[in-house]
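A single protein chain has been omitted; all remaining protein chains appear in their positions.
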Amino acid sequence: MSVDELTGDALARACADVMLARDHASRSLGIVLEEARPGYARTALVIGSTMVNGHAIAHGGVTFTLADSTFAFACNSRNEPNVALQASISYISAVRLGERLIAEGREQSSRGRTGVYDVTVTREDGELVALFRGTCYRIKGTVLEGAAS
Amino acid sequence: MSVDELTGDALARACADVMLARDHASRSLGIVLEEARPGYARTALVIGSTMVNGHAIAHGGVTFTLADSTFAFACNSRNEPNVALQASISYISAVRLGERLIAEGREQSSRGRTGVYDVTVTREDGELVALFRGTCYRIKGTVLEGAAS
Amino acid sequence: MSVDELTGDALARACADVMLARDHASRSLGIVLEEARPGYARTALVIGSTMVNGHAIAHGGVTFTLADSTFAFACNSRNEPNVALQASISYISAVRLGERLIAEGREQSSRGRTGVYDVTVTREDGELVALFRGTCYRIKGTVLEGAAS
Partner (left out) sequence: MSVDELTGDALARACADVMLARDHASRSLGIVLEEARPGYARTALVIGSTMVNGHAIAHGGVTFTLADSTFAFACNSRNEPNVALQASISYISAVRLGERLIAEGREQSSRGRTGVYDVTVTREDGELVALFRGTCYRIKGTVLEGAAS
């Protein structure tokens, strides 16, 4: 089946797979793509020793990066490339070395060329770690063709 | 001279040095502390191959992490520990592999137990890369004693 | 029954009623309190002629004010006074003169002295108008005693 025939969940997964394959930063951290659907993505990350401070607490930038990648997978899930204009994060609870985080990103709005996505970051037991909200802007081209180049 | 005798710029520098020494995440990326003063910090980072995507563009999470560390150095510069409650970032221009970013964080307000800090991220030629604003909250203890424990 | 005996929904409603009674700005616009529970509030507002521009589109500040009041009712619903530190709003769709907006505020987190609340603003048919997120900080005193003074 060619890329042109992909739709819905299969297209979303193909877009996210291609993005993660290209994304050295996310792969270098160890971010795992668990699920992608149109307007949705779920990822996971185990906090490693290069992601913490001397008190074994994860750097806020690591939690942000996980949420930001999840936002990117969700807002590029329809094979239309989007770039982040702006994002904010509220930190709820500290994360420790070795903990596994789950990030779920959901489209809240997509109108014209702009969109709003919310990402929640939780521990595996469901406890809230951070809330992220991002604004994106659609640019020309496609996600999958971009991968081919 | 003991830690208790440090004031002003020397205290700010000692606090930032201790924080960076503990911060495996910032050191792992290669974030360099260039200057610390009360309510102020300036850092630098060269974008490396593990910080970019397949188009050699830096991950937004890397720019955020640089700004967030700079925010932390600036808001902990008086030996009073502060934690981030919330932060936002506006992305202005894309950054490429090999570029050197400069982040400058400045206290905008510090009242009671909360503060607001702005961080600007620029290229070496001064072009704006991102604007970051963080809200922090003072907790008990000290920055330098924390390091000793 | 005295104020001291109020708990749960009754206490939340009493706090919100007292706050709205004092709040000339919200009452001047016509904001109506529809429901208050612990960590939750729902309000409504009909867009009037002093809230719009020449194209009969509601000013973003009016939508923000509705969301901000709803945030205040929700985060003061346990008779512990909280002040807003920071808030952000994402505008999804324009609102016209005469439309009735519904705002629902929900606690996402309340830990130590800080909290995070989300407010969604919708039309009566459920269409999303704006997403608001606020950070609050608990101060001393009580909401209801404050009203008595």
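By letter and in written order, the chains are A, B and C; residue numbering begins at 1 in each of them.
Throughout what follows, a residue touches a chain if its C-beta (ideal position, glycine included) is under 8 Å from a C-beta of that chain, and two chains touch if they have at least 3 such contacts.
Since the model is a prediction, treat every value here as computed from it, not as a measurement.
Screening B:Ser26, B:Thr43, B:Thr65 or B:Ser88 against the full complex identifies B:Ser88 as the residue touching the chain left out.
Residues 19, 21-26, 28, 49-55, 58-62, 64-66, 68-69, 83-91, 146-147 are the ones on chain C that touch the missing chain. Where chain A meets the omitted chain, the residues involved are 85-86, 88, 113-114, 116, 135, 137. Although one chain is hidden here, its contacts on chain B can still be listed: residues 88, 90, 92-93, 108-109, 111, 116, 118, 128, 131, 133, 135.
In the analysis below, only the chains that are shown with their structure count from here on.
If each chain is reduced to the centroid of its CA atoms, chain A and chain B end up 23 Å from each other.
Here the CA centre of chain B is 34 Å from the CA centre of chain C.
One finds 31 Å separating the Cα centroids of chain A and chain C. Multi-chain contact residues of chain C, defined as those touching 2 or more other chains: 88, 116, 135.
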